[in-house]
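Handing you a structure now.
All protein chains but one are shown in place.
Should a chain be cited, it is by its letter among A, B, C and D, assigned in written order, with residues numbered from 1 in that chain.
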Amino acid sequence: MPEKIKLAYLLAGGCAGCDMAVVDLSETLLDVLPHLDIVFWAPTVADVKYKDLEAMPDKSIDLGLVSGMIRLAEQEHMTRVMRRKCKALVALGACASLGGIPGMANMHTKKDIFDTAYFDTYSTDNPEGITPQTKCLVDGKYELTLPEFYENVRPISAVVEVDYFTGGCPPHHSFVGAALMAVLEGKLPPPGSWLTSGKAVCDVCSRNPGLKGQERELIKEVRRVVDGQPDQEKCLLQEGYICLGAVTQGDCNAQCPGVNIPCRGCGGPIPGVKDFGLRAVSAIAASMADEKLVDQIDCPAKLFYRYSLPSSILGGKLK
Amino acid sequence: MVSKTGVYVCHCGENIAGSVDVAKVVNYSTTLPGVSVSREYLFMCSDPGQELIRKDIEAGIVDRVVVAACTPRTHEPIFRKALEDAGLNQYLFEMANIRDQDSWAHWGDKEGATQKAQRLIASAVAKANLLQPLQQRYVEVEKSTLVVGAGVSGMFAALDLAGMGYKVWLLDRNPSVGGNMAKLDKTFPTNDCSACILTPVMVQVANHPNIELLTYSEVEAVNGSIGNFNVTVRKKQTYIDWDKCTGCGDCVTACLGKTDNEFNEGLDSRKALYIAFPQAVPKRAVLDQDSCINCAGSHIGKEHKINAKSGEPMLAPCEKVCKTGACDRTLAHDSGGESFDINVGTIIVASGYQAMPKEPFKEYSPDSPNVITCMQLERILSATGPTDGEFHRPSDGQKPKTVAFISCVGSRDKNHHVYCSKVCCMYMLKEARLIKEKYPETEVYIFFIDVRTPGKDFEEYYNYCRELGIKIVRGRVGAVDQLPGDGLRVRAYDVDMDTPVTLEADLVALATAMEPSAGLADLGRKLGITCGSEGFLKEVHTKLYPVETSVKGIYIAGCAQGPKDIPESVSQSRAASSAAAVPLTAGRVPVEPFSSSVDQEKCSGCGICVPLCPYSAISREEIDGKVRAGIEIALCAGCGVCAAACPSLAITLQGFTADQIFAQIDALTSVAGGGPID
Amino acid sequence: MKVGFFIGCNTAFNRPDLEQAVRFSYPHLGVEIDDLEGQSCCPSWGTMPSVDLAGWSAVSARNFCLAEEKDLDIVTVCGSCYGSLAETRHSLQKDPDLREKVNGILEGLGRNYRGSANVYQSVGYLYKKIDIDKVRQSLKYSLAGLKVALQPGCHTLWPSKIYVDREEDSFHPHILKDMCQALGADVADYSRMTDCCGMGGMRSADMERSFNLLNVKLKSIKEEADPDLIVTGCSSCLIQIDTAQGQLYKDGKIKFQIPVLHYMQLLALCLGGEPEKVAGLAKTSVSGVINKIRGDSNV
Amino acid sequence: MSDWKPNIIVFACNWCTYQGADLAGSLRYKYPSSINIVRVPCSGSIEAEYIVEALHKGADGVLVGGCHPGDCHYKEGNHKALRRFNLLHRLLVDMGVEPERVRLEWISGSEGKRFAQVMNEFDATIRKLGPSPNGRNGNA
Partner (left out) sequence: MISESENIVFNLSEGEPRFVAQIKELGGEEILECIQCGKCAAVCPMALAGFPIFNKKLIQAIFLGAREALLDDSSIWACQSCNRCTEICPRDVRPFEIILAMRRVAVREFAVPAMSVEGLKSLYDVGHAVYLKDSGQTRQKVGLPEKPPSVIAFPKALKELQAILHQSALWEIGIIPMEGNEMADTCEV
């Protein structure tokens, strides 16, 4: 074990689920904490201000974790500050690495989103038609500023260079622990890598037909979980539930398939894959027993890009 | 390692240089990443052209080669050989197709064609930079051949190969060998009797120790590739034990079931139990279940009924007369026949043609019995035909006084076949001549579009026919009307007289087109070879590889490839047998190393690839308690379906890796109007 | 069942007795007639078709619109109308650019061609849509004992692929034959049944050649069939064969005149229609045939 | 925009469409020089990524060419291609790509004329659509 390392944690545009996953380390946290000197954890855990981080010398922090994606100017700014201050920067979780669920907003324009949020919903009462502005004058004299709401959601790699990526929504706590241990022990792969096993969910999934000595077959029908109870023993994909386990990294230990929920891809693509959704298309469509079946897959863009739309080749819906 | 790619741009005489600015392209090539040298030559495939490549390799200037010339489908092997000769792995080679897919297609658009050549070369270079050496593989060749179709083409191909000492399986779906030629009366241009020249050949194939006849059989499935084709053959059910049958014909005489006689083109009937024709080889009887009437309640596979009076079993007439026990209806016969596999090194397809029936040509009153096809007329004229060679018209058996032939029926016709059937002019002349020679008082008219007689001694034949008094009218017949009684009125337009003409005829013979035999497309599909737009099997190259198909080891002969007369069919069948013998003689053949491989370190064992492989080349392997995919290289054909589907990018298709394709995409899109964009 | 009746110039102005025959017989067989008010010329071959395709199609499409707007198909007794309408319909179906152009023209009139209405010839419509037994059962009189020769008319046959009620074998048509037999007639074949009658452009261009062409056909009818009556499926054929015979006879080119009626007229007569209304304008003498039909109470 | 020429990438299977393209050339059927062919062994080897990457890098149209159903040299690779293509096409339409920019055609080795016809048609379609918004000419 090395001596104490300095750690900073920034939550960019996420839901704080990743923060929870770190906290959930529970006992592992006890092993890790003594080695950590947490200098910044905002806005959730520690009472440290942005300006405090800005004031720290560049490259003074050994390890920075950023969770969440970039939607606001503030998030971009702070991520850039993190990059300057940290020697190594890790994108923690699906949002930071791929854009995550908030990234599905890239199917819509900023205008659509504002219209929905500030005008169209039944509960909205906005007769003056006020929408967020980056600057406004209160009482005619106090100038207030708000961060800009960008046109698109982006993963943090779109604004800074990221040394390591991890998937998961949120990342499984045991996996977070393992990643931290790897950092502490200096067992790090070359920068740009995923701090993951690199293997698919199928590799660890007990439903994998191969583990039972069975051959995989072509998919003969398409089903949805709402339509019935999947057989606990059988491979979900084989049964027609569109499970993305084969295309997704399995550091989660196949928890979702374990409880009858098809994998939705939060673990991110297998390293080397250019585009998660397209790989899913390449793999799964070919496995359909006939060409009509693929038409039964509902809204492929939202299914295959649930966690990765902003990092897809096209970046989101072309508008 | 930075590659040193050499780019060699071919002028192909004027073929490329006439439409592509070669000098500009060569200059441009030198600016591409990884390119060490770029050269041009008039004919890159010529020996001096190849020498340029060899010298650069030997001098160490070049370790990857891009040739920008014609299509790799014909010329890749030539250049690969040059690389090999110079000591470079032959798969460090890529072609840019700037002739067939560029200069020819964009002739007249020099700017566009030049820019495209630059893009195609950039794409080839991008791929070449990423090429890896591959090792050529060889497969041992099974020293036998399957010949599909036992007409005159198939029989000669079989005899040639058998004569060289190779085992030949000669398959035909009919009960007898002989094909269409067996139906002909005489053959042009010598007027030999068809049976006289064909029957000895039929006997020869039957007796040859190296030939095994598989008549009344069909190709059910074909697997494998050159050297090792595994063919599933289905021998159709004859319901007669051919080991016991002597072909005496007693059962045929006794049989009471009747149907149209296909050998006589439906002009008369045959029995349900029949021998294909008198000279059939093998001469064996076949029971056609569809027309069998199950005499005496004797159904196939059922015990005989017992005569209530005598207590004896009631035998069907065929069983009663069969002296050898070949005909035993009580046996359980599988109506599907019997399937078995054979292994062969090469395959020749000589499945022939069929003459179109008359029915589609409503304007020629096909409902009249006196409107017949020329193939039917051939049977009427034949001594073995329905009239024993007497010239009778079908409606009333009277000898026709006036006969009209109509050419190009279904040929050169966009509603049927756009091609010229090539042999009709000559066979009409032949049939007309046979009639006129035997019955000089008969008036014979032939209505042509163009008389086409381009063959040895054909024009002389035509002249002789005219001297006999056969009347030739240039002008396609527009209608055949049925007159009261059995007469017919032929209406044409005489182009030379510039006037409409009519002719009252007793018999009208339609020179219907030769068309692909039924099921040819299906057979092609089983073999993996394609049919051309006209429906016949397609050769690799009309001039240079006329008997080769797109599948190595499968060759074509005779009318399966397109309409031909007998001399041409025989020539081509002997060419095919020679081509098919090459791999058999060599004993082993090289196969492309473009197969898929799995990086088991990357494989997650999801198994997605396993059911996708059409060759069952991928299987599950267990490694350290984990499931991983494994590929049997010998079974892999290199389609790349598995590589494209692998979620973990663990499978790579050698020669077409994703990195190489992405590099090509990059190159094609970053070169716009002739130069790199900023 | 209801259908739009496309009358056509020749029928409306030259042989309105044929129009009456349709108006009488269709409702008798349970087919209601709609007048397609405001219908125009189809247009006939010598007019817009000879000027340009779009203009031709637009005039034609307007006629179709009248039927489409009422959700009806069109029936006509005239071969030319049938051919011209069917051909434009075929073109408009297969050529979206033409359709766009035509709808551009129609837009100003507040109309839009959708392509839902079909066009039938009067006999073909009955053959395809009405049970032939129903025709048999509705008859008041029959043609028993009458020998007829048929003139289906070129336009009911060719080009066969454009017609919805086409013959299976357009060179040996049977619809008119079956329909005549349903009326009890004895149908006699002759070899020139599908020959042209010579009406239409040819008659306008050169009457003598037109009549000579018909003469060849008439001789074939007389010599091979010698019928009591010629039955046509087309109003143009009706007019030509009906009027030309008198001239040919006068010129000494034929020594006979055979009565001629359109099938719809015969049908109307058999259904009990008044001869003066449904067949009152024939030039050839049809009274003998009509008496024979009505005289025998043989149904 | 008049001097704009589309850039079209055609992924052609080696056994049918690539041969068809060769035949079109040898029969001298004309089609626009905007067509660039990438040779692949089988339409079934074409990854969804190839098509989208081409669009992303600036191709204005992408065409996948394979053997007619039933005629695949590798038995059924073209069926796999069709399945992949159908799903990808729906995905791309969801993502706002104009559906006409991506096309699948079965063109056999003997259909030289058809190859040229399809290319002419496709080029015309792409010209009508104009430069791809998601490529090099666009704003993405």
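Keep this in mind: a contact is a pair of C-beta atoms (placed from the backbone, for glycine too) under 8 Å apart; a residue touches a chain by one contact, two chains touch by 3 or more.
On a predicted model such as this, the values are computed, not experimentally measured, just so you know.
The chain that is not displayed touches the following shown chains in the complete assembly: B, C.
The chain omitted from view is touched by exactly one of C:E32, C:D52, C:D71 or C:E168, namely C:D52.
Within the full complex, the residue among C:C41, C:I130 or C:A144 touching the omitted chain is C:C41. Considering the full assembly, B:D413 is the residue among B:E76, B:D413, B:D599 or B:E621 that touches the omitted chain. Counting over the whole complex, chain C has residues 7, 9-10, 12-14, 16-17, 19-20, 35-41, 43-55, 58-59, 62, 80, 83, 105-106, 108-109, 154-155, 157-160, 170, 194-196, 198-202, 204-206, 209-210, 212-213, 216, 276-278, 280-281 touching the chain that is not drawn. In the full complex, chain B touches the hidden chain at residues 363, 408, 412-416, 449, 474-479, 491-495, 500.
Simple rule for what comes next: only the chains that are shown with their structure count from here on.
Taking the mean of the C-alpha atoms as each chain's centre, chain A and chain B sit 57 Å apart. Chain B and chain D, compared by their mean Cα positions, are separated by 29 Å. Distance between chain centres (mean CA atoms), chain A to chain D: 34 Å.
For chain D, residues that reach two or more other chains under the stated contact definition are 44, 47, 49, 53, 80, 84. Residue ranges of chain A in contact with chain B, taken from their complex: 198-200, 202-203, 208-211, 213, 215-218, 245-247, 250, 270, 272-273, 279-280, 282-284, 286-287. Against chain A, in their complex, chain D makes its touches with residues 44, 47-49, 52-53, 55-56, 79-80, 82-84, 86-88, 90-91, 94-97, 133-134, 140. Considering their complex, residues 362-363, 365, 367, 479, 481-484, 489 of chain B touch chain C.
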